[in-house]
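Every protein chain but one is kept in place in this view of the complex.
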Amino acid sequence: MSIERQEIEKLATLSRIAIGEDTITEVSQRLSSVLELVDQLQAVNTDGVEAMSHPMKATQRLREDEVSEINQREAFQAIAPDTEEGLFLVPKVIE
Amino acid sequence: MHNLTIAELVKGLQGKEFSSVELTQHFLARIAKLDANYNAVITVTADQALKAAAAADKRLAAGNAPALCGVPILHKDIFCTNGVRTSCGSKMLDNFIPPYNATVVENFEQAGAVVMGKTNMDEFAMGSSNETSFYGPVKNPWASDSVPGGSSGGSAAAVAARLAPGATATDTGGSIRQPAALCGITGLKPTYGRVSRWGMIAFASSLDQGGPMARTAEDCAILLNCMASYDDKDSTCIDREVPDYGATLGDSIKGLKIGVPREYFSAGLDPDTEKAVRAALAEYQAQGAELIEISLPNTGLSVPAYYVIAPAEASTNLTRFDGVRYGYRCEDPKDLNDLYTRTRAEGFGDEVKHRILIGTYCLSAGYYDAYYGKAQQVRQLIQKDFEKAFEQVDVIMGPTTPSPAFKFGSKGDDPVAMYLEDIYTVATNLAGLPGMSVPCGLVDNKPVGLQIIGNYFDEARMLNIAHQYQQATQWHSLTPEGVA
Partner (left out) sequence: MSHSGWETVIGLEVHVQLATKTKIFSAASTSFGAEANTQACAIDLAMPGTLPVLNKQAVHYAVMFGLAIDAEIGKESAFERKNYFYPDSPKGYQTTQLEKPIVGRGNVEIKLADGSTKNVRIHHAHLEEDAGKSLHEGGFRHGVSGIDLNRAGTPLIEIVSEPDMSNAEEAIVFAKKLHSIVTSIGICDGEMSQGSMRFDVNVSVRPKGSTELGTRTETKNLNSYKFMEEAIVKEVERQIDLIEDGGTVKQETRLYNGDTKIARPMRSKEEANDYRYFPCPDLLPVIVSDETIEELRRNLPELPDARQARFIEQYGLSDYDAAVIGSDAPMAAYFEIAAEKSSNAKLTANWTMGELAARLNSQDLNIGKSPVSAEQLGGLVARIADNSISGKMAKEVFDGMWAGEGSADDIIEARGLKQVSDTGALEKIVVEVLTANQAMVDDYINTDEAKRKKKLGGFMGKIMQASKGQANPQQVNQILAQKLNELL
């Protein structure tokens, strides 16, 4: 199963990664090769088999509703690329 | 000093034969002198290490210090270290200095261990050769033209080159076991949920586990005692008592039932590697264990299933890297979309990008059932294979890798060739079982490893089994040439 260029462009958009014109063919080849590998799964009969999302048969622990996180804005924003007035800045968001 | 095991170092420190400061200086000097040959260490934290060593010496003097107090170690650069760059082998996090510790790091700090630095790794833990790191490839101390394995290539090489007596690492599809095998050291991936994933940068959340790398099983036991803990900050961490992994190392293995999967000894396995592994199995027989041939019929599906599940989970674990709150940001983004697409195109390496695309594909509308849904069902089948096998046997053994360390660039442009390196290891992660690798021979003067797969939370027995083998053999104490 090979993966079309259009599909790559769609995936690039969904994952917000710019894929250059010059690399699209290479990417397509690599992905197609991986898809060939994973397509082997199609041959298996999995009727009635439950999907396994967690390897351990455990259930979710519930946390008590008590505040324990303190304000660490300074520490966190010291490593941020662009902040002002305590806000993280990004190019204008248009809705 | 660098040829002493952790166990011996602990004795030496506690017995005041040398101080932690001396020990740390010694290893730091080795790193400074020798790491250029291997490129195993990304960040060296000499000042902090010496401070920690001094503090450890005080604690040791006061008496009653924990086992690892004063022992120098390295952390794989995937564990967040407060105030110290944590790059995950990526340009995306080249400037990332976390203001918090991973639980694993915290555990070692509490124990008084001395952290000398962060080791090199495949970018975002995606790789089996440590060729994808932003900081350049790591060289196998046994053969400088060959890979050390990945993704924990840096930790493996550092231990093999005696730059540190032990290091932490992580394993998602074999990333502890495979480099351990290729570098001739011992490495263990614990049961899923045994070690906290808090602060351990996520690759594939349902597969990732942190574990120890050292030269002996005994050393791994000491490290695992520290790494394993119940952490309520990690919902997937299992609340189960941590035994003393070193207490039962000396237990007899007579009557041990060892399952040998026929699917692990098939076409792709290099004949010399097979010879070495079979010799190891023979050694176990000699010690009174029973070899039982078993079948893990869905083995062939484990690599395809893994290469759907891991990239799928990774694709969403890596969406947070967007240049907004930390990490790399492209210059002068012209709009929001440009910020995202250029930051991620520039910040991620090729392998990571490819896996994100594949993962996105497998989760997308129209493909989910056929890929992700299907792979999760196959995962169930694989787990059932192991369940069935463990009804008959106590442990499962086979080769860790299909061959010894391959040359740089030899897996070429075909990603699948690289992925097949993991053929014996990924099933363990899919099932959540613990697995380890111990050195069992040399092929073309390059190490190969024996893999031991245990039942859930059976790490103590696995370490015992490995230790017994290491009492009777020498492979684990061989030193690569050039490493004095």
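For reference, chains read A and B in written order, and residue numbers begin at 1 within each chain.
Throughout what follows, contacts are C-beta pairs under 8 Å (C-beta built on N, C-alpha and C of every residue); 3 or more make two chains touch, one makes a residue touch a chain.
Just so it is clear, the structure is predicted and the values come from calculations on it, not from any experiment.
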Option from B:122, B:313, B:421 or B:459 whose C-beta touches the chain left out: B:313
Residue, one of A:21, A:47 or A:85, that touches the chain absent here: A:85
Sole residue of B:277, B:324 or B:423 that reaches the chain not shown, by the stated touch rule: B:324
Positions on chain B where the hidden chain makes contact: 79-80, 86, 88, 93, 96, 98-100, 102, 197-202, 204-206, 232-236, 312-313, 316, 318-320, 322, 324-326, 336, 340, 360, 363-365, 368, 372
Hidden partner chain, residues of chain A it touches: 10, 13-14, 16, 53-54, 58-69, 71-73, 76-77, 82, 84-95
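Definition applied: only the chains that are shown with their structure count from here on.
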For chain A paired with chain B, centre-to-centre distance based on mean C-alpha positions, whole Å: 23
Touching residues on chain A, where the partner in the complex is chain B: 3, 7-8, 11-12, 14-20, 27, 29-31, 33-42, 44, 46, 49-56, 58, 60-61, 63, 72, 75-76, 78-82, 88, 90-94
Contact set on chain B toward chain A in their complex: 95-99, 192-193, 206, 232, 235-236, 238-239, 298, 300-301, 303-305, 307-308, 315, 319, 322-327, 329, 333-342, 344-345, 348, 353-354, 356-358, 360-362, 364, 370-371, 373-381, 383, 413-416, 419, 430-432, 456
